[in-house]
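Our next item is subunit A:
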Amino acid sequence: MSIGQIAIGRNRGYRKRLSKLGLLGWLAVFVLFIFGVIAIFGSALAPHDPNKIDLAYSYVGPIPGHPLGFDELGRDLFSRLLVGARTSLIGPIVLVISTTLIGTSIAILAAWRRGWTDAGLSAGVDIAVAFPGLLLAILLSTVFGASLWVAIAALTLAYTPSLARLLRSSALRETGMDYVKALKVLGFSDSQIIFKHLLPNLAPFIIAQAIIMFGYATLDLGGLSFLGIGVQPPTADWGTMVAAGASGLLQGYPTQTLAAGSCLVLTALSFAVIGDRLARIWGVE
Partner candidate 1 sequence: MRRYLWRRIGLGALTIVATTMLVHLALYLAPGDPIGYLLNGQPATPERIAALRAQYNLDEPFFTRYVSWITGVFQGDLGTSAAFNADVSTLIASRFQTTMYLVLISFVFISVFGLTLGILAGLHKGGIDSFSMATATILSSIPAFVGSFILINVFALQLGWFPAIGGGDGSLSSAISHMTLPAIALAFSAGAFVARTTRASIRVESASEHVVTATVRGIPRNKVVSRHIVRNALLPVISLGGLLFVGLIVSTAFVEQAFAINGIGGLLVVAARQQDFALVQAITLILVISFVVVNLAVDVLYWILDPRIRSEVA
Partner candidate 2 sequence: MSLVEIESFTLDVQVVEASARVIHEVSFKLEAGQSIGIVGESGSGKSLTLRAIAGLSPENSVVGGKISFQGEEVSAMDRERLMQYRSSQVAMIFQDPRSAINPVRKVGDFLTENVVTNLGWSKSDAKTKAIEVLTEVGISNPEKQLKAFPSELSGGMLQRVMIASNLLCQPDLLLADEPTTALDVTTQSSVMALIDQLRLSRGMAMIFVSHNLELATAVCDKILVMYAGRIVELLPAENLREKSRHPYTRALLDARPRLDGRQNRLNAIPGQPASGLEWTQGCTFAARCAFAQDICRSEVPVLRKIQESDVACHRADEIDWDVS
C-alpha cells in the first residue's frame, strides 16, 4: 500500500456512522427535507395565488381551502408560507456556500503558506470580531441600498473570518502531519496534495461547520428581512412575514407572525441538531 492510499484511507470512515444520528437527528433531517421540497416546488404546491389581494378577506381565520386563513390584505397565508420558503432558504444557501468557499480558501492558504499570509489573516479576524454581522449589514445597506444581495454580501463578510479561523487551526494540524510531508517528499504538487488529501480529510469538519452555519444564516437573513434591509416586500418571505403580521398580532390575529416565525425557528433548530450530532459523530466538536 502506498502512502497515498494510507492518507486517503483516513477519511473513509465518516460516511458509515451517519446511522448514529439518532431519532431526533433523523427527525431534523425529515423536517429539512420537507422544507427543501417546499422550497423547490412551493409555487406549484401553493393552493392559491400568494399575491392576490382581496380586502374582503382581511384577517379572516381558517376556512375550508385556506388552512391558515388570510393576512391583513386578504392574501392566502398558507400559500404565502409555501412560496416564502424559497426566498427564505435560497439566501442562506448562497450565504453558506460563499462563506464556506472563501473561508476554506483563506484557511488553507494561511495554513499552507504560514508567515505573512497567516499573520494577516489573524489580524483581520481580530478586527472583524468587533463588528457584529448585523452592524455590517446595516452599514452596507446604508451605502448600497437595502436588498437581499447586499445582506448576503454583508453576512458573508461577517461570517468568513471566524470560519477561516476555525478551519485554519484544523488545517494547520493536518498540514503538520507526517503524511503531508511524505507526499511532498514523494514529489506530489501542492494542488494535488490539497485537493486529493487535505480537503477530503478536512471535509467532515467543513461540512459540520457549514450545517451549523446554515441555521445561523437562516435566522440572520430572516432578521434582516424583518428589519426591512433584506428581502423587500411584497415578495413572500418568512422574515418579512413576521414583520408584516406584527400589527395583526396586536389586534388578536397572530397567525401570520407566529407561523412564519415557527418555520424559521424549526429550520434553525433542525440545522443546529444535525450539525451538533454530526460534529459529535465525526469527533470534530
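A word on the picks: all candidates are chains of the complex that A comes from, given by their letters.
To be clear about the criterion, a residue touches a chain if its C-beta (ideal position, glycine included) is under 8 Å from a C-beta of that chain, and two chains touch if they have at least 3 such contacts; residues count from 1.
Remember, it's a predicted structure, so these values are computed and weren't measured experimentally.
**Student:** Given the complex, what touches subunit A, 1 or 2?
**Tutor:** 1
**Student:** So in the complex, the part of subunit A that touches candidate 1 is made up of which residues?
**Tutor:** 127, 129-132, 134-135, 138-146, 215, 219, 222-223, 226-229, 239, 242-243, 245-246, 249-250, 252, 254, 257-258, 261-262, 264-265, 268-269, 272-273, 276
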